[in-house]
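Structure in structure tokens, see below.
Yeah, one chain of the complex is gone here, protein chain that is, but the others are all in their spots.
Let's look at chain A:
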Amino acid sequence: MYIKLVSSDGHEFIVKREHALTLGTRKAMLRGPEIPSCVLSKACTYFTYKFCYTNSSTVIPEFPIAPETALELLMTVTFLDP
């Protein structure tokens, strides 16, 4: 149960369907903008992070985002999930 997300520079990210399937990613798969791999990889990492810690009782670690990625990532997320 995996889906494949492809970035604008040709990197393929294979993620579990249940982690990634929000309205936003469905939109992206149909008719999305070109998303660079550095942004898409961070988004995929976040999906896993969210899935892991949402229903657990362990301490939630920090999720670091590099400053140079943050703006593009925010714009992508805002587009996918306004």
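Basically, a contact is a pair of C-beta atoms (placed from the backbone, for glycine too) under 8 Å apart; a residue touches a chain by one contact, two chains touch by 3 or more; residues count from 1.
Quick note on the criterion: contacts and distances are computed from a predicted model.
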Name of the absent chain as recorded in UniProt (options "CDC45 cell division cycle 45 homolog (S. cerevisiae)", "Dolichol-phosphate mannosyltransferase subunit 3", "WD repeat and SOCS box-containing protein 2" or "General transcription factor IIH subunit"): "WD repeat and SOCS box-containing protein 2"
Where the unshown chain meets chain A, residue by residue: 43, 46, 50, 53-54, 59-60, 62-67, 70-71, 73-75, 77-78, 81
